[in-house]
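Would you mind keeping the following structure in view while I ask a few things?
All protein chains but one are shown at their positions in the complex.
Moving on to subunit A:
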Amino acid sequence: MGRVSAALTAAGVRDWLQRFATAVDEHAGELTDLDRPIGDSDHGVNLQRGTHAVLAALDAADPATPGAALVKAGSTLVSTVGGASGPLFGTLLRRTGKALGDADPVDAAALAAGLRAGLDAVTALGGAQVGEATLVDALAPAVEALEAGGSAQEAAGAAERGAASTDDLVARKGRASYLGERGIGHRDPGAVSIALLFAALAGSTAEDGS
């Protein structure tokens, strides 16, 4: 179940990001609590502001292709979230969308390749590598799972495990890095949000009936 090969349409991207927005609403308090000891306790509310703006922007623009929908979603996140999360989450979606081009619908291999382009853009922008307790710790294994032919469900599992792995890491990027060893035992909120993004993708594609 949950094969992305169900093929993603523009409406599918809308459904995916609707599920992401719902998950962010449900977990906003948790994300903020995770951000409190290591950041400045606004990750949940900032991301909420962004995902609600994304849904409004998609409804207004009604993009024709999955690529166009992701580009619109990404640029909306950049324009509404602020902090480090806006540029990073926004760049992920925007660059993924650009890599998808005009393809419609998008198959699993193309989505994996698109997300790889998004991941590469995020690491180029933020400079973080796997193991530095950032969202990259969830994003990289999820993209690798899709590249290996795994389902969206498997990618979501990989993201979830990646987010959990940040518990024991010393952050070397972002505001959490100032805690040094004191940051051990804290899960990175950005990595948790990425896990929610892939869980939303799994939920969306699972109901496509593949």
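Convention: a contact is a pair of C-beta atoms (placed from the backbone, for glycine too) under 8 Å apart; a residue touches a chain by one contact, two chains touch by 3 or more; residues count from 1.
Convention: contacts and distances are computed from a predicted model.
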Inquiry  = When one chain of this assembly is omitted, its UniProt record names it as which of these: "Carbohydrate ABC transporter permease", "Dihydroxyacetone kinase subunit DhaK", "FMN reductase" or "Metal-dependent hydrolase"?
reply    = "Dihydroxyacetone kinase subunit DhaK"
Request  = Return the single residue from A:Glu26, A:Asp40 or A:Asp120 that touches the missing chain.
outcome  = A:Asp40
Remark   = Among A:Val13, A:Leu34, A:Leu58 or A:Val78, contact with the omitted chain is made only by A:Val78
Absent-chain contact - pick from A:Leu58, A:Leu88, A:Ala110 or A:Ala156 = A:Leu88
Remark   = In the whole complex, of A:Gly97, A:Gly126 or A:Gly203, the residue touching the missing chain would be A:Gly126
Message = Give me the subunit A residues in contact with the hidden chain, please.
response = 36-37, 39-42, 46, 78-88, 125-126, 170, 172-175, 177-180, 182
